[in-house]
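Only a single protein chain was left out; the remaining protein chains are all shown in position.
By written order: A, B and C. Residues from 1 in each chain.
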Amino acid sequence: MLGAHGRMGRTVCEAVDAAPDLELVARLDAGDDVASLTSDAVDVAVDFTVPGATEANVHALVDAGIHAVVGTTGWTDESRTSVREHLGRAGGDVGVLLAPNFGLSAVLAMRFAAQAARYFESVEVIELHHPEKVDAPSGTARHTAAAIAAARAEAGLGAAPDATEAGWDARGADVDGVRVHAVRLRGLVAHEEILLGNPGEQLVIRQDSFDRASFMPGVLLGIREVVRRPGLTVGLENVLELG
Amino acid sequence: MLGAHGRMGRTVCEAVDAAPDLELVARLDAGDDVASLTSDAVDVAVDFTVPGATEANVHALVDAGIHAVVGTTGWTDESRTSVREHLGRAGGDVGVLLAPNFGLSAVLAMRFAAQAARYFESVEVIELHHPEKVDAPSGTARHTAAAIAAARAEAGLGAAPDATEAGWDARGADVDGVRVHAVRLRGLVAHEEILLGNPGEQLVIRQDSFDRASFMPGVLLGIREVVRRPGLTVGLENVLELG
Amino acid sequence: MLGAHGRMGRTVCEAVDAAPDLELVARLDAGDDVASLTSDAVDVAVDFTVPGATEANVHALVDAGIHAVVGTTGWTDESRTSVREHLGRAGGDVGVLLAPNFGLSAVLAMRFAAQAARYFESVEVIELHHPEKVDAPSGTARHTAAAIAAARAEAGLGAAPDATEAGWDARGADVDGVRVHAVRLRGLVAHEEILLGNPGEQLVIRQDSFDRASFMPGVLLGIREVVRRPGLTVGLENVLELG
Partner (left out) sequence: MLGAHGRMGRTVCEAVDAAPDLELVARLDAGDDVASLTSDAVDVAVDFTVPGATEANVHALVDAGIHAVVGTTGWTDESRTSVREHLGRAGGDVGVLLAPNFGLSAVLAMRFAAQAARYFESVEVIELHHPEKVDAPSGTARHTAAAIAAARAEAGLGAAPDATEAGWDARGADVDGVRVHAVRLRGLVAHEEILLGNPGEQLVIRQDSFDRASFMPGVLLGIREVVRRPGLTVGLENVLELG
């Protein structure tokens, strides 16, 4: 575990300890040398460090032949390309999984919404968070709306029907043509609801993240799956079996 | 029934016909003379006509000593005052019920939200309608938010917590300091959801109006209650027994 | 359209009339001869007739080289096999689509629930219908629970955690090990909610069918897709593109 003393790191350590098929062999944090890890001792490293450290960590892990599961944010297109090229040069079967979101319910909600989008005339997104959140709408809601918009465009759908003439400030943000509403409420943590409508019917996909523990099933799944997926994988949805 | 040939009028006629304790004695529409009705033949008149006719109808009914249940919109403070004074001069036990909304679920949702508001740190309103609606947020949602805001002010509550720095367009309309979001979705009719939050808990009050039939229980209740309430009553909530 | 005078038939005729890419060329009902139809005049026949007639209709359509979209219930394994063999003997590119449910939201909810099931510790199903429904739980809810149970078994999941010692009558029906609850409420039509839970997170998939119009997008989709799918297809989900 890299970033073992952070809040996510400690939670991951507990989850790995509790998993019968996994063994926690090392806890590193700032100041520790990732290059000291070897593929003899370590199969998979999990990185929840900081944006300034994660990229160097991953390159060191690839050099050592250790698979990596990365939840740290701050990755750019360039840094992803750099890892992809490094993996190509290394030529082995090392896998790296970069996942901005390890919440299974969030990842599945996003994917199902995108799959369903082409079959519905209307769609809107509501995200609900605790009131300390400074940005709106949430990154997850933006991603969801963008994926929905792409699916609708691909299917040749135009804009959803909307006769609004007055009161646009109540109609939410426009993300690629999809309306996204942000609710801030004491007591909530992180939630998303996608509403899809046709004449006489509605499909609602809702996900609730109540606490940090919710990311653990996704992290454990990533650890188990990354060893079977050489190269770079971006997004937890790409290690799910949804056939 | 005044306005008996309109969509609401026909639905009311059917509902009254189906009610074992009520009898439908007359159906009037544009061109018919309201003054022809007498309190010997008619106990209660229901008015779903048009803004240009409803005020004159009500005055004629008061003159005839007939109770009135009015769902027609367009009433101003002045026209309400005029009816109240007329009832005072008439001096009898005639009752007039003016109700902008006969949906029991909508009226109750609004009232419960206002009652609960003083006990929660956060509150937001989401209204959801069919995509042909031209204004946002809905009148019902505006009323609900205003009633919530008044209750919070009376209880000495300040603004709900909100750390939003960027993305205000996703945060809905501001109605007296309460955030109101409007969703437009094919398949929906008229729905409202009030979310109230405290640390570790949430209260959600939701109402769904699926079709015009939903107003009938409220209209029948109004007919049965108006005969026991001399003078002017504004709002169906004021004939409900919520003790 | 076969069964053109029934409630579903009339609604389908209206929907086809309103679709710019489709033309309604014949309306048949009881007494009309399906064998009079020819593939010169008719591309696709839609059958919403009765269990006693639908199987003969489909065989006649296959003989005539006309694609068929069938929403009539009452099909057995034997009658499906018979059609499959007939199509095989005929050897052309005729497609037959048998779909017990044309509601896109219902079909998608069922499929998403089955896909997600392997990733969650807990899952339960709630179906909600109008109070005139005589059977519980609904066929759709049974199918959903069975599909969920199959997916869990395939993934090696055991029973969902449940410490209930007293009060089993409140815990719903057991369908292949999945708890299914049936709500009956005036005002509702047909709705289903699947709740999936992991530590700290929940995924909810809900679908609402508000009226018969809700089946039309699915019927039109079936008409457009059946011409590209020779042989027998069972279930609308199998003509959806969910890649």
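Basically, contacts are C-beta pairs under 8 Å (C-beta built on N, C-alpha and C of every residue); 3 or more make two chains touch, one makes a residue touch a chain.
This one's a predicted model, so the numbers in the text were calculated from it and none came from an experiment.
Engineer: Can you work out which residue in C:Leu22, C:Ala153 or C:Ala173 touches the chain that's missing from view?
Structural biologist: Considering all chains, including the one not shown, the answer is C:Ala173.
Engineer: Touching the hidden chain in the complete assembly: which of C:Gly3, C:Gly103 or C:Pro137 does that?
Structural biologist: Result: among the candidates, C:Pro137 touches the missing chain.
Engineer: Which residue, B:Asp17, B:Glu85, B:Glu132 or B:Asp211, contacts the hidden chain when the whole complex is considered?
Structural biologist: Among B:Asp17, B:Glu85, B:Glu132 or B:Asp211, only B:Asp211 touches the chain that is not shown.
Engineer: Of the listed residues B:Ser39, B:Ser82 or B:Asn198, which contacts the missing chain in the full complex?
Structural biologist: B:Asn198
Engineer: Counting contacts across the full complex, list the positions on subunit A that touch the omitted chain.
Structural biologist: So the residues of subunit A touching the missing chain come out as 187, 189, 208, 210, 214.
Engineer: Tell me which stretches of subunit C touch the chain missing from the display.
Structural biologist: Where subunit C meets the chain not shown: residues 120-124, 126, 128, 131-137, 160-174, 179-188, 195-202.
Engineer: I need the residue numbers on subunit B that touch the omitted chain, in ascending order.
Structural biologist: Residues in contact with the chain left out: 103-106, 108-109, 112, 115-116, 118-120, 196, 198-217, 221, 240-242.
Everything that follows uses one rule, which is that only the chains that are shown with their structure count from here on.
Engineer: Can you identify the chain nearest the overall CA centroid, using each chain's own CA centroid?
Structural biologist: If we average C-alpha coordinates per chain, C lands closest to the whole-structure average.
Engineer: In whole angstrom, how far does the Cα centroid of subunit B sit from the Cα centroid of subunit C?
Structural biologist: That gives a centre separation of 40 Å.
Engineer: Round to the nearest whole Å and give the separation of the Cα centres of subunit A and subunit B.
Structural biologist: 45
Engineer: Which whole number of Å gives the spacing of the CA centres of subunit A and subunit C?
Structural biologist: 33
Engineer: Quick check on subunit A: which residues sit in contact with 2+ other chains?
Structural biologist: 120, 196, 198-202
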